[in-house]
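Excluded from the complex is one protein chain; the other protein chains are retained at their positions.
And then chain A:
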Amino acid sequence: MSKTILSRRGLLRTGAIAGAGLAVPTIFTASSARAFTNAPSGGAVTLGFNVPQTGPYADEGADELRAYELAVEHLNGGGDGGMLGTFSSKALEGTGINGHKVEYVTGDTQTKSDAARASAKSMIEKDGAIMITGGSSSGVAVAVQGLCQEAGVIFMAGLTHSNDTTGKDKKANGFRHFFNAYMSGAALAPVLGDQYGTDRKAYHLTADYTWGWTQEESIKAATEALGWETVETVKTPLAQTDFSSYIAPVLNSGADVLILNHYGGNMVNSLTNAVQFGLREKQVNGKQFEIVVPLFSRLMARGAGENVKGILGSTNWHWSLQDEGSKAFVKSFGTKYGFPPSQAAHTCYVQTLLYADAVQRAGSFDPCAVAEALEGYEFDGLGNGPTLYRAEDHQCFKDVLVVRGKENPTSEFDLLEVVQVTPRGQVEYAPDHPMFAGGALGSCNSGA
């Protein structure tokens, strides 16, 4: 019979080694039994929906969450199937993903980068989420995309419009379905030329953060290429609520167009203030003064009320589209929730389906296999016409909508009308375009 004698020194050493082992975050380690982070072991697979549930974009986040819940229902074979019936890929059959029932957890980004990273990290580490998706801000998207790259999970971005997300901050594990600021400028400029002429002087008010800068750069380049002159570009603080002191000098500047590179509350307030100052009733340089909002959101437009009437902008998708995919999604969403979906809801729903489809086609949840299945993938039937997930930067290329605030809305949801569906060829750009330069995808990380 042997007797084990445990010395104090030995106990400390053993404890220290065990403690260090436990302290290493599981996010950065892969179990020897699993080839990649959070490989599903039971009959279910968990997706992580990271949306703003509090803060100024909470309503947009709530709409994203509705879309995710609908997507999960359809993937598991519930409801009317939505876009599964119109999607060009027929890999998904309403039996979950790769035979696993789809479950989900949610996190609150609060539209703050640090909070969004913390909630994504928690969903990956504690809840075993194999994919993170959602968000309503480019700052958040870039932050969470970076975290997912480190953690070895796929990130399917929600609403993020900055060029940087698939430009200088692109990552191999990150994918964006939503359009970007460059595409807004490229789609909008020809319509602006048709509607307002090529001899115009523009004054820009720009939200002073990453999205605002890329939006200004994009629309400025596009309108200057038309022949417009840029009179002034003014950065406004993100926390600004009253824009009167920024708008008051516009009429004296010689400009005859005001371009509001603002989103969310900034857009609602700056547009409201501009209309209050009577800008749209003025004649400058012998022309009618005009206001342009490059990125329109129906949810946000509602906050500006009647002030959006007649204002031109661009959007990723609109519920009034009459293609089969859009009609199927609007019917599913509208029947379940009683109102039409927003563009944020659409992109989130589509991203979930695209991820599930890629897993199904790859036959594996391995992030690198999924990324490979998404890269260069051509599809249709999801509401934006034929679409390409470009391999070089993981950006989707598809038609872009130019919209205008409706003069006679029939309901609180009927605020925008589609002026033009700009074909995909008109908004495409080279992967090494200067506005997207400075970053590299790097290698896919599966967490192995």
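Observations on the structure shown:
The definition used in the following text is that a residue touches a chain if its C-beta (ideal position, glycine included) is under 8 Å from a C-beta of that chain, and two chains touch if they have at least 3 such contacts; residues count from 1.
In this text, contacts and distances are computed from a predicted model.
Comparing "Branched-chain amino acid ABC transporter permease", "Serine/threonine protein kinase", "SigE family RNA polymerase sigma factor" or "Isoquinoline 1-oxidoreductase, alpha subunit" against the UniProt entry of the hidden chain yields the protein name "Branched-chain amino acid ABC transporter permease". Across A:44, A:58, A:105 or A:118, the residue that sits in touch with the chain not pictured is A:58.
From the options A:68, A:213, A:228 or A:319, the residue with contact to the unseen chain in the full assembly is A:319.
For chain A, the residues touching the absent chain in the complete assembly are 54-59, 232, 234, 237, 239, 241-242, 244-246, 248-249, 251-252, 265, 268-269, 272-273, 276-278, 281-282, 284, 299-300, 302-307, 319-320, 330-331, 334-335, 339-340, 410-411, 413-414.
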